[in-house]
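If you scroll down you'll find the structure; I have some questions about it.
Here the complex is missing one protein chain, while the rest keep their positions.
Going by the order they are written in, the chains are A and B; count residues from 1 in each one.
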Amino acid sequence: MTMKKRNLLLSIIAVIVLFGVANFVQLEMDAYIRRIVNLCMIYAIIGLSMNITNGFVGQFALGQAGFMAVGAYVVGIFTVPVAMRPGVFYATPMNPAIINIYMPLGVALIVGGLLAALIAFVIGTPVLRLRGDYLAIATLGFSEIIRIVITNASSITNGALGIKNIPPLNDVRIIFLATLITFILITLLINSSYGRAFKAIREDEIAAEAMGIDLFYHKNLAFMISAFFAGIGGGLYGALLGTVDPKNFLFTLTYNFLLIIVLGGMGSITGSMLGAVIVTAGLEYLRVFDEPLELFGMAIPLFRPGFRMVMFSVLLMFCVLFWRKGIMGTEEFTWDKFVNFCKHPLAYFTKKGAHAE
Amino acid sequence: MNVLKTNSITMQFGGVIAVNELAIDVNEHEIVALIGPNGAGKTTAFNMITGVYKPTSGTVQYTDVHGKQIDITGKKPSDIAKLGIARTFQNIRLFKELSVYENVMIAKHLHLKSNFLSATLHLPGYNKEQAAAEASVEKLLRSVNLWDLRNEKASALPYGQQRHLEIVRALATEPRLLLLDEPAAGMNPKETEELTAFIRKIRDQYNLTIFLIEHHMDLVMEISDRIYVLDFGMTIAQGDPQSIQNNQRVITAYLGEDEDA
Partner (left out) sequence: MEFFQAFANMTAASFAQHMANGISLGSLYAMIAIGYTMVYGILLMINFAHGDIVMMACYFAFFGITVFHIPWFMTFIGTIVATALLGVVIERAAYRPLRDAPKNSVLISAIGASFLLENLANYLFSGRPMRFPDIPLLSQNIAVGGGVQIQAICFVIPVITIISLVILLHIVNHTKTGMAMRAVSKDYEIARVMGINIDNVISITFAIGSAMAAIGAIMWGIRYPGITPMLGVMPGLKCFVAAVVGGIGNIKGAVLGGFILGLGEILIVAFFPQLSGYRDAFAFIVLILILYYKPTGLLGETTTEKV
């Protein structure tokens, strides 16, 4: 059979296997593990969304937390059953214009994503013409503005009290499907002509422009698509937690996704998936360092609350100082490479040696 | 038919006048050269024509393939490329980390009619456009013997082939007017000869008009229909190769005054 057919078959098998794993986790594992798996996948979605702008177009944007918040709040506002709303909005009554509007989760997710994309368009117009560091600060600023607006618009968002009683979604299989669809769509986008245009902008803006690529249009497009998926990820996040609170969406949340894409490789889709798993699971696993540790009967004073995040920050520094490429660099996991590896595992390592710079 | 006309374009950076009232005509199917000592303002002129700089004064006029006259002064480079003007760069600006194939395919993007949704979903309309683009790219790469190297990173190519790749990438945009900025830079005499033949070939094959900056005089004299000579931003001579070769001012500009004369 041809390479293409073989690869497609392998992909389908992989999906079925992974779905089987998801099914297994859903049915057999406890709530704690299920939550971590769900969080891994949601973080993968958002990490991927950030990689579109930061990794593929090369635009350093730090607004993911804000766009997540938009998606999460659309879900929060519109999926809470109408009967329960006065109970949630006990301090400031909910705005009468929206109090009776109910959306099922699927609709709310899409609406959240679209709203985030719209906000990205409005923000993008002035902000995307800025250079690297200015763009970072400006998007950070907007992320904070979104959060500040949410904290203050009490009749719509319940302000600092947050929204409770969101109908939860924690079925691992459903979130797996959402993540899979995101993965497929983004892969298709990056492999299309538009994806190549994005990469051209990253490589050399001036040359890209000379070849007819409208910088403003494409940067804005990437920014909007990134916001769309971040919004969807945020909506899923809100549904997973069952509550949303403006304090969940401080811009420091964006740093998590920065680590994911740096660790996984900025410019690699499969890298971001890997990075999400490592960072999310790692963050959970590192919790053990937040508790006092006893070795040889002695309590080691090093480990107490907060140590986990210190290790996490050190990891980010390590990556950026010594391992900028991350795990995958700009390469992707492909079936061709995998099959070659299986056939000649040793050759993989010597080839790597031969190609060492 | 006139393809490009610059009407006294001037480029001023602060107190420095890099290009002073440049008036150039390029006519259909001509190969016109712009020569002059280093720093004369040649690349600046290119940048004004392709929209990288907006001229401080003056206008640039372009006639497209339908005969329509368009004022392209200060337009965005991407818009100018879409109108049919393509260029290469003095210091080679390939997409270094991308493959040879991707470098040229990117140049096909500007003609894409499908929007990003049909592209992402690989709808039939998009697939058809892509197939046509791929065929065209294959033909272009084969013409410079780069098809077999199509999956190599652009930065991995030897210098001469990088220059070829840049030209082929510009051709992929299906231009009417091709601007080449020192295409023979760093080439030895044999390579320069091949390039000369190549430029003639693509001019005939693709119905191009060519405007080039060059220092290799053999290439310039061999291939040009007309030559403009720039020094300190001003045109000091223009004409056919024969008259330029014998022009005293040109010789002085390049070689300096003879102290004993």
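Just so we're on the same page, a contact is a pair of C-beta atoms (placed from the backbone, for glycine too) under 8 Å apart; a residue touches a chain by one contact, two chains touch by 3 or more.
Keep in mind that this is a model prediction, so the values were computed, not measured.
> So one chain is hidden, and I want to know which residue out of A:M3, A:I33 or A:I148 touches that hidden chain in the complete assembly.
The missing chain is touched by A:I148.
> Which one, A:I52, A:L109, A:V127 or A:I232, makes contact with the chain that was left out?
Of all options in A:I52, A:L109, A:V127 or A:I232, contact with the hidden chain holds for A:V127.
> For the chain left off this view, which of B:T6, B:N47, B:Q162 or B:Q238 is in contact with it?
Answering carefully, the residue with contact to the hidden chain is B:N47.
> Looking beyond the chains shown, say which of A:A22, A:V37 or A:L258 touches the absent one.
Reading the full complex, the residue touching the unseen chain is A:L258.
> By the contact criterion defined above, which parts of subunit A meet the unshown chain? Give residue numbers in ascending order.
Against the left-out chain, subunit A lists 54, 58, 60, 62, 126-127, 130, 132-134, 136-138, 140-142, 144-145, 148-149, 151-152, 206, 252, 255, 258, 262, 304-307, 309-310, 312-314, 316-317, 320-321, 324.
Methods note: only the chains that are shown with their structure count from here on.
> Report the inter-chain centroid distance for subunit A and subunit B in whole angstrom, where each centroid is the mean of the CA atoms.
Using C-alpha averages as centres, the distance is 42 Å.
> Provide the residue numbers of subunit A that touch subunit B in the complex, in ascending order.
185, 188-189, 192-194, 196-197, 199-200, 203-204, 206-215, 221, 225, 330
> Report the residues of subunit B in contact with subunit A in the complex, numbered from low to high.
Residue list for subunit B touching subunit A: 50, 52, 76-79, 81-82, 86-87, 89, 93-98, 102, 105-112, 114, 116, 119-122, 126, 130, 133, 169-170, 173.
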